[in-house]
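A single protein chain has been omitted; all remaining protein chains appear in their positions.
And now, subunit A:
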Amino acid sequence: MSNLRILVATKRVVDYAVKIRVNAAGSAVETANVKHSMNPFDEIGTEQAIQIKEALAKSKAGTAEVVVVSCGPSKSQETLRTALAMGADRAIHVDSDEELQPLAVAKLLKAVVEKEKPDMVILGKQAIDDDSNQTGQMLAGLLNWPQATFASKVELGDKSMTVTREVDGGVETVKTPLPAILTTDLRLNVPRYASLPNIMKAKKKPLAKFAAADLGVDIKPRLQTLKIAEPPKRQGGKLVESVDDLVDKLKNEAKVL
């Protein structure tokens, strides 16, 4: 495991702190003039890749190259610059103004993987705008690679990785050979700030751009959004006088019994 190449997939999404609204047409969430940032799970992925690189350098067991990729319009480059400022080595922008759904992204990433031949691909477990939780798994399927999703701990071995996964029933540990797909969960790490010196260094790091069309991939959306609406306004609570009253309300008003 002397020279590792880690590919990290990142997505530019509406910032987690923004109060989102449905747009005037009722067709999608309003994203114009709204603050965007890197998907938090992708920040965790970028951080993990950089930590692996630093651990390898420290133990002198080898070197690693961290390559970040993002599929989307030209503004996706902001996200790539953030990753470079955190410490990634180079960036790839797969340029497309079309709507890219998880299957399309997985296909595009497959094309990038075939070019770059990484030992690991790290993705966030899901993006906080569509909450799909599909891209990593689909990419593994398309590549026929092993996958370890919802990772809360990763240890690299000799051409393998041991991953602790957070699943509904608790915690599961799997071991897979490399190359493999990893998707990150919240507790994997705490992403670093990009320091000022690194922000200035990031300008000089390579950022390559490919048009999605040139990768020969069918990126047509497969899913159509029919309607989008805000959740119903929260009703006030009510005080009930007795247990019977509560049961009656749960049965007949809330209809949960």
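Rule of thumb we're sticking to: a residue touches a chain if its C-beta (ideal position, glycine included) is under 8 Å from a C-beta of that chain, and two chains touch if they have at least 3 such contacts; residues count from 1.
We take it that contacts and distances are computed from a predicted model.
Visitor: Which listed name, "Dynactin subunit 6", "Translation initiation factor eIF2B subunit delta", "Small ribosomal subunit protein mS25" or "Medium-chain specific acyl-CoA dehydrogenase, mitochondrial", is the one UniProt assigns to the chain that has been left out?
Guide: "Medium-chain specific acyl-CoA dehydrogenase, mitochondrial"
Visitor: For the chain left out of this view, which of A:45, A:118 or A:191 touches it?
Guide: A:191
Visitor: Hey, which of A:70, A:126 or A:149 is the one touching the hidden chain?
Guide: A:126
Visitor: Looking at the full complex, which residue from A:204, A:220 or A:238 touches the chain that isn't shown here?
Guide: A:204
Visitor: Since one chain has been left out of the picture, which residues of subunit A touch it in the full complex?
Guide: Output for subunit A: 16, 40-41, 47, 78, 81-82, 85, 126, 128-129, 131, 186, 189-197, 199-204.
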